[in-house]
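Complex shown without one protein chain; remaining protein chains in place.
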Amino acid sequence: MSVDAAVETKTVFGSEVPQPPQHGAAGGVMRRLNFGTGLVGGIGLATIAGWITAIITPSSASSDTFAPMEPTYVYLAVLLGWFIGFMLGMGAFVGPLRWVVGRDITHSDAEYMAGKDLGRKRYWKYTTDHKVVGIQYLIVAMLVLGFAGLLAMLIRTELGMTWTSLFTPSFYNSMIGTHGIAMIIGMIVIISGPLGNFIVPMMIGARDMAFPRLNALSLWLFVSAVPMLVSSMFMGGIQDGWSVYYPLAAQAPPGMLGYQLTIIVFAVSTAVASVNLMTTILTMRAKGMTWSRTPIFVYGIFAASVMGLYAFPFFQYAQILGLSDRVFNTSFFDPLNGGSVWLYENLFWLLGHPEVYVILIPSMAVALELMPVFLRKPLFSFNFAVAGIVGVVALSGLVWAHHMYMTGWAPAANYPFMLSTELISIPVGFLVLVAIGTFWRGTAWTRLPLMAVYAVVFNKMIGGVTGVYLSDVPADQYFHGSMFVVAHFHYMLMGAGLFGAMAGIAFFFPKMTGRFLDERIGSIGLWTAFIGFQITFMSMFVAGLQGQPRRVLNFDDQFNLSNWISTIGAYVIGIGMLIFLSAIITSWRSGVLASSNPWGSKSLEWQTATPVPLENFPVLPVVTERPYDYGVPDPYEAELDSTDQDLMEKAGTK
Amino acid sequence: MKKFLVTFLTVLLGGAIVAGVGVFNAVQGEAPPVLVANVVGTKTAPSGEEMPHAELYLDVYPNSSSQVPQPETKSPINNVLLAGQPFYHPSTSLQVPSNSLVTIHFRQYDSGGTIYNPYFAKVHGTVDGKMKWNGKEVSEIKPDEVGHTFTVHQYPESTQPYFFMSIPLPMNPANAKTDKMGYPVDPQIISVTFMTGEAGSYVWNCEFPCGDLYQEFGGPMQTRGWMAGTFDVVDV
Partner (left out) sequence: MSTETLIPEEPEAPTNRPPSMRRVKLWLQRPYARKILILNVVIGFLLLPLAWLLLAGMNQTGAPASEIMKDIEQTVFVFTIVSIPITAFVFAVLVYSLLGWRHVSGDEPPMQDSPAIRTNTIGVILWTVASTLLAMFLVVWGLVELAQITANSFGSIAANEQPGQKSAEIINVTGQQWVWTFEYPEHNGLTSDVLYLPLDRPVYFNVTSKDVIHNFWAVELGVKVDANPGAITQTGVTANKLGTFNVRCAELCGMHHAFMQTQIQVLEQDAFDSWVRESGGKKTS
């Protein structure tokens, strides 16, 4: 390397960079703000806003359709008050306000906000460190999934009690709607949130995310949306399924506002997180980490971010228009006043289908990421895995209307959408090929993470094959809107998605907590849940084949048997998931201590110390190898070559 | 073994939370007390057969008042959302004897208007296809003068007999004389007699748009205890 001697270079270390003047202690007002002040701010402002609205709204106010408007306005004010107050109390607006008054953030402010020397307190604050955000995401996503799982248990209890009714039809409907949307939100977050934030920057050899404060913003937006969703249960609930089709949603009680605001806020959170992850991955990969040396999990998270970024706005607009219909009596989705129900369905499914891949691709990617480590061989055909992911992303936006085959919206459109939907089985098939190719002849070190991958591939195959029936218009003419669909997408989202998340959590647990996830309890939980899962959804396929529509709480006696079996299976899933949860809890507190690279992985995140220091790497790494250079020369190939020699010799002598 | 204790406790606690939330919501959604149609004697069916005869009395009110309390609900939000909305009184959980003739007497205090589907302005499923309205026998009323309907329809079970019955309850004219509660002094009096078959569970609801929100089919229309309920045919 030749250096121009005339140019004098000087190394400037972080703290020596000229800093704006420091006002007061590092962190400033952020020192006083935490989750507690967030709660106080949120509840306080919600109370005040609700109270004022209740006073200024005449109690006789009603819409042109005789609905009392006071509960709607008050609930809306409470939700907005909660949102603004909570974000205010968390300190989300401190950065912009400081910028406005000209007090730029100094290095020590930034260090404070990254949680330096704060110990456990940093998990309760608006912390910018990607590792803290990752852990926070994990906890919140597990809470959301737990809430949705609780509803799942109640739904199955109701369906299992075929001789009586436990709940009112309205409450049953609101349970299925809330269960659906809470699961979707939780599943979107459970991999991209914790692992995308905690692991991806380390995996690519970066010190943090590209925009640390946006990272904290995306998390706390997500947190602020959760109470909105839960509160809707107390305002009459979301009685219209997770898809909240209009005009049915226009008949819903004010709980619908909770759904709409949750989606609006969550979509912003997703957009912020997606942009952050994409920028980080595009610009902050370590020196030498070319695209072919970038681990497949990074591709998976990048793909999910791309899809989240383009798909969520459709959903958000749909909910904004719906909110406007409800609050301002507009008629975007009111078919009797010039609105269109098909417009809503299109907007919804323009998110609805890509979102399935937002959940599935990270799950498949995390499975592919950990397989080489446990099988001690390279990922089979890395380029095919990338091609599969790219193919799924490319086609993801072209298939949405297969949810609308039976709407009568555009019968002629069924032909192209059937084509595109069935084409997507090709790139998804690539991912399956990569998985089985990696299993091929690999000495399987069957620790918990790898075992979960077996479950993922198994479920993925069943979900995929049943998806082929549904992608076909004639078969869908029977299956659409039946329990068959429910079983199919649970195989995809839960069987492949959630078990993939369990694999990922088990795999990265030693890096995130410094301890192993308890092998025995974790395995018992995993396999209990797996067996329960097969029981539940296999018999749900049967109910669908027999012709049971979805979202019904009473049904013909002929469906009783399959529903009883489903309910028993659901309880088994519940017990399995709780056992897995207890494995996480006990291992986090007192699990077996793990070294910094317990699985003997070659990728970057395992090369740094555990617990991971604040800026991940003492010296930024340089990447010189492909990510999965495990393995030894193939003994069979050697044998084959020697046979060649014999053959050649024989051919020569002849 | 401490680990397994934690596991055990987690499962127990999880189960307890599920059970707790389930019981809480089951109690919140409890059906209104059952209104039983008692057998009062026998009556001759059109076939000439003597059958047990049961009677039931139902009133429809446009809103609650000090005289007529709002339907009981344990769900606090329903008290707010459904205040001042029409409802069937005294209950919407109905029970009638099987293989009998059942007469239901309605007093209809609400106003009304045009129904979406004129099919429900006709009488369906009664013994002679007629109902008695203010002393006259009619088989249909004008579709633009409907107050409410009482429409019993199929429970999704093929093991019980198909049952469908629908009666329009005519509206009170806008200029009807009202008492100080706002209820018409002379409500519409309707009575219908129908024959029940084997035992079975059915549901009923009103098909006249008398609720709120889109197509006036939200609110009370979608709440049991107000304009919808259950209809059980039981062996006595």
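Couple of notes before you dig in:
Letters A and B mark the chains in the order given here, with residues in each chain numbered from 1 onward.
We adopt the following convention: a residue touches a chain if its C-beta (ideal position, glycine included) is under 8 Å from a C-beta of that chain, and two chains touch if they have at least 3 such contacts.
No experiment lies behind these values; they were computed from the predicted model shown.
From the options A:Gly134, A:Pro227 or A:Gly442, the residue with contact to the unseen chain in the full assembly is A:Gly442. Contact with the chain not shown here comes from a single listed residue; of A:Leu76, A:Ala267 or A:Val542, that residue is A:Val542. Checked against the full complex, the one of A:Arg31, A:Arg98, A:Lys116 or A:Arg551 touching the unshown chain is A:Arg551.
By the touch rule set out above, chain A reaches the unshown chain at residues 169-170, 173, 239-241, 245, 247-248, 251, 288, 335-336, 341-342, 375-378, 380-384, 406-409, 411, 414-415, 418-419, 422-423, 425-426, 429-430, 432-433, 436-437, 439-447, 454, 457-458, 461-462, 465, 468-469, 471-475, 477-478, 480-482, 519, 542, 545-547, 549-556, 558, 599-600, 602, 604, 607, 621-626, 629-637, 640-641, 643-644, 647-648.
In the full complex, chain B touches the hidden chain at residues 116-117, 119, 124, 151, 153-156, 158, 162, 164, 166, 203, 205, 207, 214-215, 217, 221-224, 228.
In this section, only the chains that are shown with their structure count from here on.
Our note on geometry: chain A versus chain B, Cα centroid distance of 44 Å, whole angstroms. On chain A, the positions that touch chain B within their shared complex are 62-63, 65-68, 71, 150, 153-154, 157, 166-171, 234-236, 239, 247, 250-254, 334, 336, 518, 521, 552, 554-558, 574-575, 578-579, 581-583, 585-586.
Those residues of chain B lying in contact with chain A across their complex are 2-4, 6-7, 9-11, 14-15, 17-18, 21-22, 25-26, 28-29, 31, 77-78, 80-81, 83-84, 155-159, 211-219, 222-224.
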